[in-house]
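The other protein chains are all here in position, but one chain of the complex has been omitted.
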Amino acid sequence: MTGEAIAFYILAAVTLGSAVVVVTSGNIVHSAAALVPGFLGVTGLYILLNAEFVAGIQVLIYAGAITVLILFAIMLTEGGTGLGGRQRNEQALVGATVAAAMAVLLIIVATRTGWTAGGGTLPPYTPGAIGQSFLRQNILVFEGTSIVLLVSLMGAIMTARRED
Amino acid sequence: MLLDWGYVAIFALVGAGMVALPLLIIWLISPRSDYPQKFETYESGVPTIGQAWSQFHVRYYLFSLVFVVFDVEIIYLYPWAVVARSLGAFAFWEMLVFLAILVLGLAYAWRRGALEWT
Amino acid sequence: MPGLTHYLVVSALLFSLGLFAVVTRRNTVAILMGVELMLNAANINLVAFNKYAAPGAMQGQIFALIVITLAACEAAVGLALVLAAYRTLETVYVDEINLMKW
Partner (left out) sequence: MGWISDVLRAIVGTIIIFSAVAFIAVMFGVLLERKISAWMQSRLGPKHVGPQGLLQTLADTIKLLQKENIVPARADKVIFASAVIVVPLAALLDYVVIPFGTTRSGPLIFRDLNIGVLYFAATSSLVVVGILMAGWGSNNKYALLGGMRSAAQMVTYEIPMGLALVTVALVAGSLSTVTIVNGQARLWYIVTQPVAFLVFLVAATAEVNRVPFDLVEAESELVAGYFSEYSGMRFALFQLGEYGEMFAMAAMAVTLFLGGWRGPVLPPVVWFVVKLYALIFVFMWVRWTYPRFRIDQMLNFSWKILIPVSVLNLVVTAFFAVVAHR
């Protein structure tokens, strides 16, 4: 077993373990806190896939920003006041079945398909290469993102503000 | 590159161990004496009323919302900053459009009072 | 050496866990957390395919960045909706937000 394989299994275990806590915990704040190791595990997987820039962004946005946003939203709605409440609806059994079926289906597809392996050597995925790709080939996506950001900012402010 | 991050991973693991070490030490050597007042929530000596976990004002959310949008904006600036000089004027104008749209967003948030602590 | 399939299996499991949260959770914020897990699973796929199927291109990583952006927007707007719903209906539980059923 190589170091990469060991790292992969540890990171996969961390990611999936925290995801299980996120999904099953009866305490919503515990769920939100468990998101952080989950996101960090995914970050590790990105690094194993040589995508270090994406990994940095994952920590900055997911672990640093979205988690804070979610925690704020929890504090703003119920805080810990609703901790005693029932967290799961009556569909738990059906939901578990559906999710398990989905997992089985996806795993079958993933393992049975003969994925074509790309040829060539792996280029270094530096921030510079990402920037080149963004500004040369994906310029429309790049500008489109800013519009999406603007629209969601406006929409979210309008929705969250008190009408008074 | 993986070697770099292997180092970082060891840094994080050993670091977590070193941060946890003093906690282990106090668990071993600290004195223990139980009386209920000691485990009361500290509220300047007055008996605690109710839970601390309560609802907060929506203004916290408004700020974190604008923050998330701008934080996402900045992740696009990093790769741009690295290559801007080699790409020349074109990259500059592209980024100007990008920034202008986001400044519009800031202006909107300002105008709508999302940046007021009321 | 972990190959493409390993990453796909991890991502499939993560996606299913997210799906389970979305289907069974009552709290809207928890549902949004499930959605975030699903988006993360999709991102693992994108980056893994980038490395193993088309190493020369950057498209997978670019797309992962876009997905992260959209996830942030989705969280911002979604949680704003949760707050708005909480303000008018005083609940965050999806099965109690049922005014439209009438």
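Each chain gets a letter, A, B and C, in the order it is written, and its residues are counted from 1.
Operating definition for what follows: contacts are C-beta pairs under 8 Å (C-beta built on N, C-alpha and C of every residue); 3 or more make two chains touch, one makes a residue touch a chain.
A quick note: this is a predicted structure, and the numbers were derived from the prediction, not measured.
Peer 1: Could you run through the displayed chains and say which ones the absent chain touches?
Peer 2: A, B
Peer 1: For chain B, enumerate the residues touching the unshown chain of the complex.
Peer 2: On the side of chain B, residues 1, 3-8, 10-12, 14-16, 18-20, 22-23, 25-27, 29-33, 36, 38-44, 48, 51-53, 56, 60, 63-64, 66-67, 70-71, 74, 77-78, 81-89, 91-92, 95-96, 99, 103, 106, 109-110, 115-117 touch the unshown chain.
Peer 1: Of the residues in chain A, which ones touch the absent chain?
Peer 2: 3, 27, 29-30, 33, 36, 52-53, 56-57, 59-60, 63-65, 67-68, 71-72, 75, 80, 124, 126-127
As a working rule, only the chains that are shown with their structure count from here on.
Peer 1: In angstrom, rounded to a whole number, how far apart do the mean CA points of chain A and chain B lie?
Peer 2: Each chain's C-alpha centroid was found; their separation is 17 Å.
Peer 1: Could you please state the distance in Å, as a whole number, between where the Cα atoms of chain A are centred and where those of chain C are centred?
Peer 2: 6
Peer 1: Provide the list of chain A residues touching at least two other chains, using ranges where the numbers run on.
Peer 2: 4, 48, 50, 53, 57, 61, 65-66, 69, 72-73, 76-78, 130, 134, 145, 149, 152-153, 156-157, 160, 162
Peer 1: Of all residues in chain C, which are in touch with two or more distinct other chains?
Peer 2: Where chain C meets two or more other chains at a single residue, that happens at 65, 68-69, 72-73, 75-76, 79-80, 83, 87.
Peer 1: What does chain B use to touch chain C in their complex?
Peer 2: Interface residues on the chain B side: 58, 61, 65, 68-69, 71-72, 75-76.
Peer 1: Spell out the residues on chain A that touch chain C in their complex, using ranges where they run on.
Peer 2: 2, 4-5, 8-9, 12, 15-16, 19-20, 22-23, 28, 31-32, 35, 38-39, 42, 45-46, 48-51, 53-54, 57-58, 61-62, 65-66, 69-70, 72-74, 76-78, 82, 85-89, 91-92, 94-96, 98-100, 102-103, 106-107, 110-111, 115-123, 125, 129-130, 133-134, 138, 141, 145, 148-149, 152-153, 155-157, 159-160, 162
Peer 1: In the complex, go through chain C and note every residue touching chain A.
Peer 2: Residues in contact with chain A: 1-2, 4-21, 23-27, 29-30, 32-34, 36-37, 40, 43-44, 47-48, 50-56, 58-59, 61-62, 64-66, 68-77, 79-84, 86-87, 92-95.
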